[in-house]
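Scroll down for the structure; my scribbles are underneath it.
Part of the complex only, each chain left as placed.
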Amino acid sequence: MEHKIEGNISHLTGVFMRGKCFPSIFFSTKSCKEVKDRYGQAEDGLYYLTTSTGVVYQTFCDMTTAGGGWTLVASVHEDNIYGKCTVGDRWTSQQGNNANWPKGEGNWANRKTFGTVEAATDDDFKNPGYYDIDAEDMSVWHVPNKTPFYHWNLAAIMRYHTERRFLHLYGGNLYYLFHRYPVEYNVGAHLSDNGPSIPIVYDLGDKESTKMFYGPNTRGETEGGFISFRAINLERAATAICSGVKPKGGEVDAYCIGGGGFFPQGNPLQCGDFTSFAWNGYGTNVGWSASKQMLESAVLLFYR
Amino acid sequence: MEHKIEGNISHLTGVFMRGKCFPSIFFSTKSCKEVKDRYGQAEDGLYYLTTSTGVVYQTFCDMTTAGGGWTLVASVHEDNIYGKCTVGDRWTSQQGNNANWPKGEGNWANRKTFGTVEAATDDDFKNPGYYDIDAEDMSVWHVPNKTPFYHWNLAAIMRYHTERRFLHLYGGNLYYLFHRYPVEYNVGAHLSDNGPSIPIVYDLGDKESTKMFYGPNTRGETEGGFISFRAINLERAATAICSGVKPKGGEVDAYCIGGGGFFPQGNPLQCGDFTSFAWNGYGTNVGWSASKQMLESAVLLFYR
């Protein structure tokens, strides 16, 4: 098979979707938004991006939701709700529940990366876009574990995005937002020291269905239709993201994920990426327990 | 040094073995078999492959055994037989021996990847070929730990392959085979619910030498000359692969590797990538204990 690669190659992009013969020419495209705007790529799929420092990585681009151009930067996956801050709990602590380690793994606010895009619903995922991309909005998909990427959109149990361009106020991405609002035990009190809550627009689901995913006991203290950041619980433990809701009380570990390294109540029962989502049994959706669907879905985080 | 890269580049392949100056042009070659068939590459070594979804990865191709074209997709490595389902036991559980986590890490049947080809005898290895390649047969090499890849063939203590094209019956690779036969505690009983046993052709070793690698107590319940999948033990714990043998009894944890997340007997003594290979002492080859050679070799898994 002959390939002449001299000449005009301006039409080439970073698309490697079911690629046939292609030269691996990387343009310095930093985000899915850039790929869409510059090269008019309109198909959801895997793309190679390059950070401002030249690091190349592969991730998933949602090119269709609300104008497209959404870059998958992370996924929060619970591999074992019975493992309390064990191996795999990268978004809280992998060294147990420990007051001497209040920040835990610290992955909400560092440059560590882990996982792969194809395994983003099999395990945690975090790529350099998380800290490199200068973004305005976020979108979130809750996708059942072990779903291959080409089915994510179809299989998702909830999908939404922001339109307020809120990330401009917080440094342009979660790396900077969580520097301003550290995900750390004992840095503040519930409600008064919480991070921001941003209204969302639903792409699948609504305020009611969102609240139904979390335990009945949570519904009196949440308002649907938001994404909230760095919510603190009654015992001053920090969580990272409350997906689909705004907290109006202090039991945030029942509806917010990720966190620092220490959760005092019922030590260590709240410690882990999906915090206390099984407080009253696995997937029972009674008391504080989330539904089985919520418990068994990975939370995919996108920037635009 | 000048390089003109216009013109006919059909002779370029994915070979990066002791490469001098080369352009990194990736053809969408999915497997070592494809590299051999299409481009006539005849040398064992490291090659870059691309999955059907465009993920690029590097692995080892065995281009010489029985016609060549074998892709290394995984290695099972025991870093510490005394660590019972600790960090590093990716093919069973890294969260201890736990009846609440019957599937354990689940890496036999998910899209997670880990390790590198150069470290495949220093640590576990699993690349996207494991779930992406559509294969017919498997080959297995037992190679002493810490052997560099260019010595694997020479240093191996056992090598064999299948010729029955059995993977066609099970979805084309182990990802699909282990979906059909989950590596999970308590899904079935020993013998009656075991996965398939496939006859093998030896490239180094024979039925007798195979049985000698495992403990004397195992030899009455194994038949040499097979590779077996998802063998279950007396207490309903699942193992993943019995290398070189077919089980005819229920003490499979003494001659089969990998598994789910719970092994009831002697809790937690059977839990770990090399299960109970040191049941009667480290490398003693008495009672149920495997030989030191077997215990200290990584198990390399290939597809064609």
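Letters A and B name the chains as they come in the text, with residue numbers starting at 1 for each one.
Just so we're on the same page, contacts are C-beta pairs under 8 Å (C-beta built on N, C-alpha and C of every residue); 3 or more make two chains touch, one makes a residue touch a chain.
Treat the numbers as computed from the prediction; the structure is a model and nothing was measured.
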Same sequence throughout, 2 chains drawn here; counting the entire complex gives 3
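Note that only the chains that are shown with their structure count from here on.
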Rounded to the nearest Å, the gap between Cα centres of chain A and chain B is 33
Per the touch rule above, chain B residues touching chain A in the complex are 5-10, 23-28, 50-56, 87, 94-95, 98, 100-101, 105-106, 110-113, 128
Listed in rising order, the residues of chain A that touch chain B in the complex are 1-6, 15-24, 45-46, 58, 79-80, 82-83, 86-88, 115-119, 122-123, 146, 148-150
